[in-house]
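Let me begin by handing over the structure; questions about it come next.
The complex is shown incomplete by one protein chain, all other protein chains being positioned as in the whole.
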Amino acid sequence: MQIPIEYYLILSAFMFSVGVVGVLTRRNAIVVFMCVELMLNSANLTLITYSSYLGDTVGQLFVFFVMAVAAAEAAVGLAIIIAIFRNKLTINIDEINILKW
Amino acid sequence: MNFESLNTSLQFLKPEIAVSILLVVVVLFDLIFQNNKKALPVISITGLLVTGYFIIEQFTLNGYAFNLLTADAFGAFFKLIVALSAIFVILFSISSSEIIRCEDRQGEYYTLILGMVLGMFLISSATDLILIYLSIELLSLSSYILAGFVKTVERDSEASLKYVIYGGVASGVMLFGISIIYGLTGSTNLYTINSILQSAQLGGFTFIFAGFMVLSGIGFKISIAPFHFWTPDVYEGAPITITAFLSVASKAAGFALLVRFIKITFFDSMSESGYWILLNVIDWQSLLVLLSILTMTLGNFAALWQENLKRMLAYSSIAHAGYLLLAVAVLSNEGLIAVLVYFSIYLFMNLGAFFVVMLIANKIGSEDVDDYKGLGSSVSFLGVALAIFLLSLAGLPPTAGFIAKLYLFIALIDANMVTVAIIALLNTVVAYYYYVRVLKNLYLVRKEVEMEPVGVSFGNKIIILLLLIPVLVFGIYFTPIVNLAKSSIAFIGF
Partner (left out) sequence: MLTEFGKIFVFFLTAIIFVVIALFVAKLIRPSRPTKEKLTTYECGENPEGSPWVKFNIRFYVVALIFLIFDVEVVMLIPWAVVYQQLGFVGYLLGAIFLILLGVGMAYEWRKGDLEWARPKIEEPIFTKSIPPPEIQKKLTLTE
């Protein structure tokens, strides 16, 4: 029996929502980054789903690029977190607040 | 694929290839001659001038490369703006005290600027969603690092962290939108998507939602209203050179992408008087007008009570994004000409304003509007230059800023969008207040402490004059830029 395409799409939409909610509510910068990665991966799941559904390889190709970009983004993000930890000794987003209004 | 098809495609990619080679050369030079940091800006500028030659060559070209990019006059125009502002920013960096302090990391600085330039080149000519996403990420990743380049300063690393979080979310949202568009149409090429949209009835909530998600990713880059939160923080925290670069070049590339995305993907036909009739999928005009009014009002009113000049200029650049978006929202060739004219003038006046702020900050160590009190006599040349740049940003008649606004309003009124034009006009009046407040502090407030006159080196004077002369000349003799803009609205395929 084939699993209907809707299931995959609902799963990826759910992952995306978890990512968005996590970004909005979490206070630890590293966890925020994990949530951003979750958003990217949910988009990957959608791409793969459609790619197999449409029988088109472009989607899978796109996923490779997205994975590479996500890794680069994670690396840059973690490097920036290390830089800010060296300056402020915290990565709590609430305490990173010298720039406002 | 064979050599011939590769060769024809590469013909259209000369500027991009030139920048890539330049980037590798800068990295290698930095690795081999580690102690010769002085040569890096020289190499970068020389390389960018060569790139500029290839860009000018591209104005007459018309073609696709690998079905991913196009080479046309429209893209070439924006590439020219990006390359010009990159040259100016590198010139600024030579005398920026913030950058000079990070002496051992100069190589990275110029490499990353070139990375941004490459990203923006690709953005302004990309016609495939994959390439759009990748080039936006290339631009973003380089600019995240540059925003926090002075990593020992708290303000810089905070700006960088905020930028990377907002940017990551924006690119995630955009990618999800792209994945839905791919699923609905089965293609990532904008032209193919356009033809599918024309044949099939693909309206419906899902497609609108996906389109809006992609718009939010682009809107993040050009900092329009609901996606602007990062702008003031990053602009204030980042080194001034990078702020100037982000406010001009990154915005230009974003607008090129926005126009291309809307015009290619949703294009139906062209009316006789040059208005674009878009497919009845998303009501772009009302959406863009709404966003632009929100953007300019928010930008102008928030700028009113800013104490830090960099932050004030950040909000003013949000407001300018609003005006530009309004010109896009006209959805006509005339509106597009207004966008191009606006950008070519905005380039000079905004870069100039940031450069003068940087030179003054180098001397007095502050960017606060209050610290400018009574500086007028000690910064004679810089003060006059800053006054002209700010008045031009405000849009006063003898300067070029007036011409930029004039073309915008003519396009609006020709399209019968009078109400919107009046709202924009009221916004310009609000903007006078905060620009003039700086000048009031400079010249009309009594001096509290005696200051030594702030000298400007000969080289910096030349750079300021290079920016100042166009601002003054284009205010009176603006036919060349209008002609250039008129010849650059040619899109491939239309």
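For clarity, chains are labelled A and B in written order, and residue numbers in each chain start from 1.
By definition in this document, a residue touches a chain if its C-beta (ideal position, glycine included) is under 8 Å from a C-beta of that chain, and two chains touch if they have at least 3 such contacts.
Please read these numbers as outputs of a predicted model, since none were measured by experiment.
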### Query
Which of the chains on display does the removed chain touch in the whole complex?
A, B
### Task
Please pick, from B:Leu28, B:Ile100 or B:Leu304, the residue that touches the omitted chain in the full complex.
B:Leu28
### Task
Quick one: say which of B:Leu6, B:Leu49, B:Ile100 or B:Leu444 touches the chain that got left out.
B:Leu6
### Query
Which chain B residues touch the hidden chain?
1-3, 6, 24, 27-28, 31, 34
### Task
Identify the residues of chain A touching the omitted chain, counting contacts across the whole complex.
1, 3, 61, 64-65, 67-68, 71-72, 74-75, 78-79, 82, 85
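In this text, only the chains that are shown with their structure count from here on.
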### Query
Across the complex, what residues on chain B touch chain A?
130, 133-134, 137, 141, 144-145, 148, 151-155, 157-162, 164-165, 168-169, 171-173, 175-176, 178-180, 182-183, 186-188, 232-233, 236-237, 302
### Message
Going by the contact rule set out above, which residues of chain A touch chain B in the complex?
### Response
16, 19-20, 23, 29, 32-33, 36, 39-40, 42-44, 46-47, 49-50, 53-54, 56, 58-59, 61-62, 65-66, 69, 72-73, 76-77, 79-81, 83-84, 86-88, 93, 96, 98-101
